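Note that one protein chain is taken out, while the other chains of the complex remain in position.
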Amino acid sequence: MSRPTENTVGMVGLFDDPDALIRAAERVRDEGFTRWDCHTPFPVHGLDRAMGLKSSPVPTLALAAGFVGLLTAVALTGGLNVIDYPIRIAGKPIFSWQAFVPIYFELFVLFAALTLMASLFLFCGLGRWHSPLHDSDIMKHVTGHRFAIVLEATDRCYSEQNVRALLEETGCRDVRPLVEFEEEDSGIL
Amino acid sequence: MSRDSAPGFHSRESMQRLKAEALPSRSENLAPPDEITRRDALRVLMGASSALALGLTGCERKPRRQIISRATGPEWQRPGEAVYYSSTWTDGDFPYGLMLKTVDGRPIKIEGNPDHPVNREGSTVGMQASVLSLYDPDRLRAPHDEMGAVSWEAVDLRVVEGLRRASSVVLMTRANLGPTERALIGQFLAVCPGARHFVHETVHDGTRRSAWNMVYGVAGEALPRFERAGVIVSLDSDFLGSDGAVLENIRSFAKGRRLADAGHRHAETNRLYVVESAMTVTGSNADHRIRLRPSGMGLVVRALLRAVDGHSEDLAALGRVHGIDDTLLKALVQDLRANTGKSLVVAGPHLPGAVHAGVALLNDRLDAPGNTLDWNPVPAKMPVDDPEEVETAIDRGVDAAIFLDVNPVYDWPGKDFANLLKKIHLSVGHGLHRDETVAACSLALPSSHNLESWNDAEPRSGIRTICQPTIAPLFESRQSIESLFLWTQALTKEGSPIRECEDWHDYLRIRWGGQVVGAESYSEQREQRQRWEDVLRRGGSFEEKKAVPLPKLKRGAAESLSRVELSADGYEVTIQPHHAVYDGRFANNGWLQELPDPVSKLVWDNAASVSPQTAQSLEVSEGDMIAIEVGDGSVELPVLVQPGMADGVIATSLGFGRTAGGQILQQAGEGNAAALLGRQDPATPRLATDARVTKTGRSRKLVRTQKQFSMQGRPIVLTGTLEEYRKDAGFVSHKRHMPELVSMYQPYDYSKGHKWAIAIDLGVCVGCSACVIACQAENNIPIVGREQCAVGREMHWMRIDRYHDGDSENPTVHQQPMLCQQCDNAPCESVCPVNATTHSPEGLNEMVYNRCVGTRYCSNNCPYKVRRFNFLRYQKTQLRDPLQELAFNPQVTVREMGVMEKCTFCVQRITAGKFRAKNEGRALKDSEIQTACQQACPAQAIVFGDLNDPQSRIAKLYASKRAFFVLEEYNVRPNVAYLARVRNPNPSSAENVSGGHHG
Amino acid sequence: MTANSTALAPASLFVGDVTLKGLEDDIYRPLESFPTTRWWLAISFTGALASIFALCAGITVTQGIGTWGNNNPVGWGWAIVNFVFWVGIGHAGTLISAILFLFRQRWRTGIARFAEAMTVFAVICAMQFPLFHTGRPWLAMFWLIPYPNDQGIYQNFRSPLEWDVFAVSTYGLVSLMFWYTGLIPDLATARDRAKHQFRKFVYGVLSLGWKGSNRAWSHYEKAYLLFAGLSTPLVLSVHSIVSFDFAVSVIPGWHTTIFPPYFVAGAIFSGFAMVATLIIILRKMFHLQHLITDNHLELMNKIIIATSLMVGYAYAMEFFMAWYSGVAYERYVFLNRALGPYAWAYWTMAICNVLAPQLLWFKKIRRTALLMYPVVLLVNVGMWFERFVIVVTSLHRDFLPSSWDYYKPTLVDIGLFVGSIGIFLTLMLLFCRFLPTIAATELKVVLAESRSEGGHRE
Partner (left out) sequence: MFSKKFERRIYIAVAAVMFSGALGVSFGAYVLWPSRREAGYQPVQPIPFSHKLHAGILQIDCLYCHSGAEKGPHALVPPLSTCMNCHAEVQPKDSLGNLRPGIDTLLEHWENKEPIRWNKVHDVADFVYFDHSRHIAGEVTCQECHGPVERMEHVQRTYGLKMSWCLACHKQRLPEGDPAFSEGRTTRGPIHCTACHR
């Protein structure tokens, strides 16, 4: 096993109170940081605005996917029961769209829901397990009952002293460097 | 070559050709089916069952098959194509003409011979089911002696030796013997000096025949001509069910019931009065039905006789004694008097001679002879011998006994026959199965089946029919009469003509003039051969002869006989042949065991039918066992409560309680009613008037395929009276409320091409159930067994629904054949998720078995409940032997477990008919295609055809004002129209019950 | 302030002094301790029951539907009864989660996770029956799904059974995703609480790398809201479509327009009853009375009364409509239900579903687990009988009296039902042991709110 190397990749400020976090976030936002995030055990009301996040594109995507599902359903029922092989059933018209409505609805919902799930992967970083947060015990606080603000070293505005000062200014008593243990890469696997 | 033909027979031309090429001899072309045909027979859903995703067939390609090309193929027979043969049904109670459909050398379906004047195309359930018995794996397959299987040579040696040495020989046969058989028996008796011939049969009309013999002075039988009768009175005669040439009776009775809308104001139908003890098919069709104990029948006849002459005081007495409404009787008498020369009285064969003598007098008084009554000097059945005579003969000592297709050990109306058999040194049992008698004999010889046999019959003067084999014997069997022929031949001196005959077939052919010994010129030979082939093609010779008039009645003899009184001091028991298994000879036939009784809908069982009141007084309910004792005979039977039975009467059937002869009959009910035969008076073996009945405390669940007989006031079967009909031919519209039928959708256009439909005339359907078995035979419908019937899973695609109406003790009966209605707006179709049931442009509700996944939703959603589901592997359970596969119709897929099935209007016949017409470049003719049920129906109540042909019979029936659809108000647009039954009750009778209910 | 709004106040959803840490400990305790002997006994019992299902399904597939009690008029028997029963139960979860979420009912958090799990498991049970009830399941499992094939024939999209395929599979899938989405933050908590490396690894993989990032929360909350928004009409549609199996037919007693709302109400009714049945045991076993409080029970009981009245109304309305329609067949079916050979089933249903829940008008009963327990049990029984009455009594006597018959289940029928209960309970037990049974993250929000509320009050 190769020796892990230790890199400091950012700075973490831990808070006990969500309101303090919001205040800190507002500061950080105003300072012009871009590569930073807050980590909370539960969604904190007002934090989005404090962080200056844009509203999520998820609803639009889901709606679009729903319509794709609807069209798929129309194509499926119409294509198979009307165009491909029109069979007389129970004296009903070949294109008995009334009877296809349940399929239309279900596929609308199914497609929208699948898109929601996919957008979670896409936008919420699901499926990205690796994070320096795990390497120390910061994550333990975050999923428990404390609130963290993380500023990444790659940010343009980042410098260790600056950031530490900034966080302490906002009333953070627990500022820690974010450390990443990097194992030496050996091949793809 | 061309000859007259009744209109509307299936594939007339091709059949003529095929019949012309009937088999020249047994040895040629009768090879057992080879492998091509075996494969063709097996239209099983094998592919579909293994076809998974993508319609894949697992890892292997589907099994590869071979085509076997013969060295020389018979030119007239193409694989897979049907060939028809004429023949005769010699197995049953009457030798009806048969038309046998064979495919690749195996008979698969039996129809009536349309040329046969007695039955025409009609067939009985027994005839239809005969093909199943042919392939019965339980048949005795080789001759056996006490030690085991032996060769026929050894058998013949032993029998001939035995007969030579014997000083006393008994030959026992059935009553239904052809003229050639009778001739051969005569020759046998001549060469075997100690031999006596006895005829044994439990179902016979000996009592009636001997009464006729006495009153007319001549042997023979009276032939009722129902078609000419305006008023028919039946005294316990089930002439539509079991008495006489039933197919002819039904046809001629229906003739007198059929109505056409034109001239409905003056429409006439016959009127049927039934005085009966048990509820029968005939009673179910009565316009007036009187319940009466058999012992009262004599009184009725005498009272009627006097009343017709104007002395009606006896009628009132009858009312007092038997509780009969005398206004009805008075109306009946009036009717009879008004219809002199057009009325007919018949009495059941089990009734005592006094009744028959009285009936003869009454008919004479009503001028029936020559009008509604003819004479047949040559009855199909020989008179039955007195059982006591046989017993005495055996008691005196018999060295050898030969039993040809009789089963006395099972149904002997006397002493324990098995014990009698033990006294005989050499007993020879010849039978289809190893039945009770064959098993008890020293030699057990397998008989060939009807369809493997040569024979003939002469049921009427001028009608002689031939029975020819359509398949070589499947086993090492021999026709029983052929055995007798060979033994006779061996006993005969060299040089006599019988020695010249090669075999029984030869003997028969010579007697038919098909071959004169020492052939003359070539042209003469050719003419003989031509004549013989003509006989084979037509199925016999049917000469148009003038009806034989009834012999002059000897009034004195009749009057004295009619005065014989019958004592009655107990429960009265009548014993009738079973509607399906007859006297027990068909007990191993699953189709027949599972055919619901037309009256009680009972399957697989025998029962003691009693009226509700009798059941109450006996303190029994359905299924409770009662012991019936008559004289020294007794039987234990489960009770069946049957409305319409006369109080104090127990009706039961023969044919159950078989103990040997196959696996199917093991499932059937116990209780052999033959134990009661002739115990009170050997002269009236099937009637007892002093029976003792006790409750045993045991019970047996009776399985009935219909449990509810009330129509619940629903407009299902619509009926009206003749008076209503005369007033308004469209009386059905008043019988129910019909809302306006609206649909969201534009209906499909069916005006192009064909539009198939069926019309069923309820006015002429008597409910005989021949259609049910015909359907089963045509469509490879499995039997499911007694246990499965008990949980309501019978598979019949067609059933006869029966409803009781009015008086709960003596109900009016409505019957309705119910089959898939092929609805244009079929509720079943829209609910099938996999498109397994769809609608054809010809209006058929199609069912694709290989697509069906078995959700049963279609069946749930069927308002008529005519769909049937393969809950288990019914075909597999039924097929105990690959042999049985040969009975399959190769044109119909055999359904596997988990598949829904239903009536298709015999789509295989429709397709075949259409293709034939198209290939011949002509339009389809009306009635060219017949469904199996239609073809079998003796009353011609079912008509199938193309509604788009305005000249077709079906189109005319659809236009009839009597036509209605069941559940029409649901707007499913069925394609089966029912023609309302028009009953003809006497308008002057108090009991003027009209059927059909409103709301 | 009305009692209701008090009950709905966040503070009323906890008993005693609950801290964020304590709450988390209480919820995660079962996951982090070794299973008790009781649990092992319970799961061996339910596992044995579940194996009965496998046995009976095997018998059915190899020998045919003939091993069941179905016959000719009664083409559907216990299998479809069980299907509708389980689907009905499967409705409470999504309903509690989605609809109550949309209505911002805070009390949902205590029971939502559990109810959602119940949904997923009930749908799993439900899905078995339509498949095994077909005569040829080995074909049905393919031929009901549209995929390219060489047969050239496809499904009939007019059939309610085909709608079922789409509805139930969509519902199952969406419920699963909804449930799992809710689980992700809690799984992350489990991961971070884990002491053992293996446990950490498993929960780590399952939580898909959740880091509680607010950028993620922002999308997550939107997505969750949308899941709720989609699930709400879905849950209504699914049981409507299940009811179409009957309502679209022509059979008297089935062909009724009241069925969709009646079925949905019934589903909610049975779903809440089943949640109550199980959660009362759960909170006792895992000592969660302070998180799943009597307030929760009372609120559920109120919904049970409400839906019981709806169901009762539907029963009455069916009779009224049968009479009012003037159709003899309809009238007969309902008279036959109440007075015919299956009257015992009908009255069992009516007593369990309409009469028994009336006890819940008493506050004492509503708030006492022991007293309400028999009532909710009876509702479970009654709702099974409701489906039995609908399926069997309508079929056994329909239009033509000639085909009328009686239906009796066989041991295989019973085995399949008991087996499905086994499957359900086994999954439930596994769930209780390996996944957080209460939505910890959401409860933390509520707790936080209740704190701030409390703070305001002080």
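Some observations on this one:
By written order: A, B and C. Residues from 1 in each chain.
FYI, a residue touches a chain if its C-beta (ideal position, glycine included) is under 8 Å from a C-beta of that chain, and two chains touch if they have at least 3 such contacts.
Predicted, not measured: the structure shown is a model, and the values here were computed from it.
Here is the thing to keep in mind: the chain we left out touches A, B, C in the whole complex. Within the whole complex, the absent chain has one touching residue among B:I67, B:M147 or B:A262, and that is B:I67. Of the candidate positions B:Q891, B:S952 or B:N984, contact with the unshown chain belongs to B:Q891. Here one chain is not drawn; of B:P79, B:G319, B:P383 or B:G730, the residue touching it is B:P79. Of B:E846, B:E885 or B:E928, it is B:E846 that touches the chain left out of the display. On the side of chain B, touch with the chain left out of the figure occurs at residues 34, 42-48, 54-57, 61-62, 64-73, 78-81, 749-753, 838-842, 844, 846, 848-851, 891-893, 904, 907-908, 911, 915, 918-919. The set of chain C residues touching the chain not shown comprises 148-153, 197, 200-201, 204-205, 209. Listed here are the chain A residues that touch the chain not shown: 85, 87-88, 127-131, 134, 182-183, 185, 188-189.
Definition applied: only the chains that are shown with their structure count from here on.
Of the two chain pairs shown, A-C and A-B, the one joined by more C-beta contacts is A-C. Taking each chain's centre as the mean of its C-alpha atoms, chain A lies 30 Å from chain C.
One finds 80 Å separating the Cα centroids of chain A and chain B.
Multi-chain contact residues of chain A (touching two or more other chains) are listed as 87, 89-90, 92, 96, 99. Residues of chain B found to touch two or more other chains are 827, 830, 835. Within the complex, the chain A residues that touch chain C are 18, 25, 37-44, 47-48, 51, 53, 55-56, 58-59, 62, 76-77, 80-81, 84-85, 87, 89-90, 92, 96, 99-100, 102-103, 105-107, 109-110, 112-114, 116-117, 119-121, 123-131, 133, 139-140, 142-145.
Remark: chain C residues 63-67, 69-76, 133-140, 142-144, 147, 149-151, 153-156, 158-162, 165, 245, 248-251, 328-329, 332, 395, 397-406, 408 touch chain B in the complex.
Contact residues of chain C toward chain A in the complex are 20-21, 24, 146, 152-158, 162-163, 166-167, 170, 173-174, 177-178, 181, 184-185, 188-189, 191-193, 204-205, 208-223, 226-227, 230, 233-234, 237, 241, 244, 441-442, 444-445, 448.
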